[in-house]
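Inspection log for the structure reproduced underneath, given as structure tokens.
For this depiction, one protein chain was excluded, whereas all remaining protein chains were kept in their positions.
Here is subunit A:
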């Protein structure tokens, strides 16, 4: 008869957390930041079709790092949750907070009960009428939920990227400024001379989307989510990229 070895709950949880953390750190970073025009979501992603950033609802977007199949199924579940809610109540009753707490519950349940935790980290962004009303939620593999201010950095070397963003932060940036700041942080450009060589990030290697603050007057649509095409991105990054 085989003997079941005793593993303490602390050790079990620690092993699971280490496993998930390793998987997430292997990927590339995603930055979500709030600015005067709305919310910009910037990801390092060489694939033009396997998205890390997606639309959930009128004013809500999703960004993720980690295993594609896992966060893609979470994104689809989020779209279904939001559409059912908006259909059975009203479009304005779908909130980022509600979605984030559903994500937190399912991530938490998978972390404790399933054989393997999700190797993902998610951000749920909801654009408000003013930058102070923007909501950025960060969700980690164990179901922890954090309400962030100004920006969220996930995956890869998140610490370093966050440090650069915090150092260069300026309120009241427009999309172009915000995207430039995010790309500079992702490529490891600190603005200091002694920093290591910066990575070259081409517009083709980036996935960028925005949540417009007032889509109804600018585009005549309820839906704030919009992807930036490579041409638009080249234009944004072209000016002042060397500055």
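Operating definition for what follows: contacts are C-beta pairs under 8 Å (C-beta built on N, C-alpha and C of every residue); 3 or more make two chains touch, one makes a residue touch a chain; residues count from 1.
As a working rule, contacts and distances are computed from a predicted model.
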* **Record-based protein name (UniProt) of the chain missing from this complex, from "LAO/AO transport system kinase", "Proteasome subunit beta", "TRAP transporter large permease protein" or "NADH-quinone oxidoreductase subunit N"** => "Proteasome subunit beta"
* Asked: For the full complex, which residue in A:25, A:79 or A:176 touches the chain that was left out?
  -> A:79
* To do: Please give every residue of subunit A in contact with the chain that is not shown.
  => 49, 51, 54-56, 73, 76, 79-80, 83-84, 86-88, 221, 223
